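Below is one structure, written out as structure tokens; the observations come after it.
Complex shown without one protein chain; remaining protein chains in place.
Naming follows writing order (A, B and C), and every chain is counted from residue 1.
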């Protein structure tokens, strides 16, 4: 089988990881890398002299590139992905798929019409820990899911045209939708713009799912301790997923609570059920490697990837709803304007980005 | 100086701790203990044969008891405290002071009129760690306070006429009001009644304070891991207070974020300031001992205690606001009815409680 | 049944805990407390006015005290225990039973002759966690025990006539003997006298047991972090006991290593077996309460307690062996002299201690 000819666009923070994984796949030939910064291109050249580097990703189209991996700033995801799809190139793009659902839908449509793979980099859906948790939930071991609490905070990378929800919460939302297999009924949000006026750096998102399940997401760029934790409370057992932990990433608590019959007024207590706590073993693989392999397989086999465009669209829709709750109407407008320049002028994106 | 003659009402979970501390104070004579359960009274008798035990706290009034410590279920705080004050007895009552602000105000008024001490058991205001944090904030070391995030969760004691906010959040609210020295502008809440219909066991409270400070409180009776953590984000430094930690209860992170001038569109980053992390040393004393000593001093010196009735009232007001946000109008009513029996019949409380 | 009349000797650090537990037992009447410090006696008087306090424990003998609990400094254990036994009083004494095996044997003999209970306060043998571990080992779940590593360090209480092994290691040794059910074949030790010349404040004890089992104990008064951890490596599973942990005191790791057949010279690896990790649930009771109850039961029923005099003697014998390894002959002499005054003049102990 011929190798798939791949190009990588954007090699700032995440791009090098994509590059390293793609380069190591026997089914892939990384043909070219595009970035607007000379130094980054030079570093690529050092380690991988066989790869062509360029400041303009449009060069890809004359090099027989069949598929791209896009890891540029979020505001450029839509115009670049659209451009590539329209040139008949398969696209894997980092989250969020776009900055509004209209753009996201457009990408889904174009990919559909052209028969191209459109995949969003919801890495956690390819994470062995998250897949193990999905398996546990689906087995019924936890019982009915009452509540999921997800925390993703750090002293983090501020983004100037995006609030913290758009930056961090796509991970949590994509995990929640994946684990619960359903969409929220209502989405509300609270937050604070602490450092820059108008730019929320701390947020809490509440998602009510059918059947009385509540999910809460806390994201922040202003926390002294890096935390990536998900607590899942079921009617039978409880589970904690600590993505930062070196070991014990998943712990299952055989704990529960039941009301005692005939509660008395002055001594109301429930029955606590306490059992063993278990750390299930699972084999680890780098999620990004799984994701990259899955992308290539989807292209080669013409199959739909798990985190396809529709999945990326659902995440964007939740974020839009959260935005509507977070901002008052006038503030909302301000934010729009701030983020606008890029989105409104998406056709002209090429002028400003490779 | 004569010892203050004290009686303890309710020795279920918290009462024995009160009793142990009061008994050890050289300025106190614990005269009597009341509880409706024989076995508890027997246990008191075993360890402290010198103390009179009774099932009816009204016996106290003929025993020259000058002051009581009340650790009965929340719904009985108001009627018993009122009763005691009306008998000319000083009152220290566990939180919350009452189940609505009207009742709380009434208690404040009676105590005022009669010149009696009314104190609420906001234990954390007497906790050396919290006092150290107050000192640090007041010194300006953290800069402007952007955000406080307080988590108090566990697999916890369900209460049948009170949601989880009334049970756990009085601690967080009293600490927040104490640390910030101001009252919130808005209070909203989200939550879930997972196990019992109508009884919220999980809640998130958002409090906006003047000057763009946000506080968030997460309380839950349904968490596998006991957590009592407060993260305080200032413009200069950040602080984490972990009440469950054996050491390092307070950690100060010399971390911050500043925007770099001339942010570029495709590579927007802020400057992260990373410095040392410090665990300040402070001397430990059991908070409840400090609280008990403070109660007795307030009585003896006729001074107003820190956590006085007014302080208890403010906490109840915040909880009422949170309730209004948490419940829709009809649900609210339901809850009222559920909690009602006790409050409506507060005059008749004696018939059902010692 | 009449209550057993008990006296407590020494209420410095550990004594108050003994007192609190004994006082709460329905089968016990604590008649009197002896200590040489007025302030401590006053504190007892405050909380327990019904108890007689005295500076001289000999007063006990005229008060019908049937049993004592001794929590005085180690050098006084032998003379006081001997004195009490000779007055026909049952004895529970804190560890170590004595400072040399000759003294310990003498106590065992006297108790035997007089038909009195002699019990040593090896609290951990009454600790639900240790008992759970014993149960796990005996079930064969861990396989053959290869190795036990016990760490008990802190910034700790220096004792002037005893090195750190005598202070801390009795706990570890008594646990090891209890868990393995056999005695060591060889005992060696290494250590350092860092702060005071001649007084070892850091030590490592190596105990070789039959059947190729090694145990290592690390004790120190000079460690910044309090650690009380025991790692037990079996041929089938491994177990970690963390006595400082609030939860997860015991964790069982289903991990092992097996050699692969046909190891190659340049790539020798074993097969690692990785399975789940489990925290078994067990009910908690304060070990000291179990110990106190067991003491009283042994007296009442005339049965031999688990941690009897013979058990205390075995621990002293291991410590003596460790001492012989730790010291050279001349240093050993010095230490002897330093510790001597108390032991040589044990008959005259009364003159210097209540």
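We adopt the following convention: contacts are C-beta pairs under 8 Å (C-beta built on N, C-alpha and C of every residue); 3 or more make two chains touch, one makes a residue touch a chain.
Values in this document were obtained by computation on a predicted structure and should not be read as measured data.
For the chain missing from the display, the contacting residue among C:204, C:228, C:249 or C:294 is C:204, taking the whole complex into account.
When the whole complex is considered, the residue among B:50, B:211 or B:278 that touches the unshown chain is B:278. Residues of chain A in contact with the chain left out of this view: 20, 23-26, 43, 46-50, 225-226, 244, 246-247. Touching residues on chain C toward the chain that is not drawn are 12, 36-37, 72-73, 75-76, 146-147, 149, 155, 157-161, 188, 190-196, 202, 204, 206, 212, 214, 216, 218, 220-225, 231, 233, 235, 238-240, 251, 253, 255, 257, 259, 263, 265-270, 272, 274, 277, 342, 352-353. In the full complex, chain B touches the hidden chain at residues 247-248, 254, 274-281.
In this section, only the chains that are shown with their structure count from here on.
The highest number of C-beta contact pairs joins the chains A-B. Ranked by separation of Cα centres from chain C, the top chain is A. Inter-chain spacing, taken between the CA centroids of chain B and chain C, is 40 Å. If you average the CA atoms of chain A and of chain C, the two centres end up 54 Å from each other.
The set of chain C residues that touch two or more partner chains comprises 247.
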